[in-house]
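Showing chain A:
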Amino acid sequence: MSGVNIQGLSIKFGHNEVIKGLDLQVHEGEFLVLLGPSGCGKSTLLHSIAGLIDVSGGSIHIGGADMTDAEPAERGIGMVFQSYALYPTMTVERNMSFGPRVAGVPKAEIERRVARAAEMLQLTPLLSRKPAQLSGGQRQRVAIGRALVREAGVFLFDEPLSNLDAKLRAELRRELKLLHQNLGNTMIYVTHDQVEAMTLASRIVVMKSGVIQQIGTPAEVYETPANLFVAGFLGAPAINFVSAQVGADGRSLQGVLPLQLAEGRVKAGQSLVLGIRPEHVRLQSDGRWRATVQLVEPMGNHQVVWMKLGEQSFSVLVHDGRRITAGDELAFDIEESALSIFDAGTEQRL
Partner candidate 1 sequence: AEPLKAEVIHWWTSGGESAAAKTLAEAYKAQGGIWVDTAVALGEQARSVAINRIAGGNPPTAAQFNTTQQFRDIVDQGLLNNVDAVAQRDGWDKFLPETVLSAIRVNGHYYAAPVNIHNMSWFWFSKAAFKKAGIAEEPKNFDELFAALDKLKAAGLVPLAHGGQPWQDGIVFTATLAHYGGRDLYLKIFRDRDPKAIQGEEFKKVLLAFKKLQSYTDKGSPGRNWNDATAMLISGRAGVQIMGDWAKGEFAQAKQEAGKDYGCAPGFGPKAPYIIQGDVMVFPKTDKPDQVKAQQLLASVITQPATQVAFSIKKGSIPIRTDVDVSKMDLCAQMGVAAMKDKSRQLGNGEIYITPDQNGALQDVLTSYWNRNIPVEKVQKDIVSALRN
Partner candidate 2 sequence: MKRRGLAAWGALLPLGLIVCVGYVGTVLWTLRTSVSSSRTFPKDDFVGLQQFERLLDNDRWQHAIHNLAVYGVLYIVAAMAIGFLLAVFIDQKVRGEGVLRTAFLYPYAMSFVATGLVWQWVLNPDSGLQNAMQQMGWKDFSFDWIVDQDMVIYTVVIAGTWQGAGLVMALMLAGLRGIDEEIWKASKLDGIPTWRVYLSIVLPMMAPTLATVFTLLATGVVKVFDTVVAMTQGGPGTASDVPAKFIMDHLFGRANLALASAGAVMLLLTVLALVAPLAYARSRQKAQGGH
């Protein structure tokens, strides 16, 4: 079992620097989730950890040893490719068993591993099919299976559940978590699903354009985002941003949401952006502010209410089944303790 230590990593495609001097320490046995917008370099980072692309600078240590130039096979890594990369001429069973077979794992052991992975991934009836005869989600599961049977020290998962239905995804999420708990290997996991990120991660890394924005536990990243980008990136529906100006007293805020802050947090005259998550807004008749409902999105177990606050939209999460319709004027209040405050210029958290 081994941690991964990345220092000053930079990767270029031609002139396009995709990873820019990235430092990252993944602890042994950690479940690290990579989050970031499409094209920010997550897959590239995984590929470089696996040794599949040449780095243009920096170093990668795995389990304490410098692996910057090591062969992928030497790194003790299992990986699920975003594009699956299944062996098209082999059956599902062969796809999964090929690696261990070559590695000389005893036959019985291979069979056991494949059977277990297939069972877990619900692939058992498909073991003798070729990839071309599978549906998208089935292919993805084969890709997961192929990585799992390797029982490597470090697993790299690149959006492994993106093409699965919610139910299966939930099951596999649980299985992966169990697996991780049992084996104790290091996991680096790319996902776009925030539920996945929240439930699986011991820490979350948020990236943007090849640069790490914040590293922290799910709660830290969600509740105390380091900057505007992280705040806006996490959470669905997204956090509400409201501009505000600090008054002369250095406490009271001017703008559409006048508030009083604790002393010393901000400077007089400073331009701020307030981040308010929709679930921290309460619709209550004695609320301090009022706004008009623009749109209501029913979501099954909750509804999202979009209100007009000044010039901008403001979303509120409502959990009770009360009927709200567009045009209603409602009073609301916010939980000030959960408020995030950012400097409008540097976009950093204050």
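Throughout what follows, a residue touches a chain if its C-beta (ideal position, glycine included) is under 8 Å from a C-beta of that chain, and two chains touch if they have at least 3 such contacts; residues count from 1.
If you want to know what made the cut, all candidates are chains of the complex that A comes from, given by their letters.
Note that the structure is predicted; figures quoted are calculated from it, not measured.
Trainee: Can you pick out the candidate among 1 or 2 that touches chain A in this complex?
Mentor: The touching one is 2.
Trainee: Could you list, by residue number, the parts of chain A that touch candidate 2 in their complex?
Mentor: Spelled out, the residues of chain A in touch with candidate 2 are 47, 50-52, 71-73, 77-79, 81, 83, 85-90, 98-99, 102-103, 130, 132-133, 146, 150.
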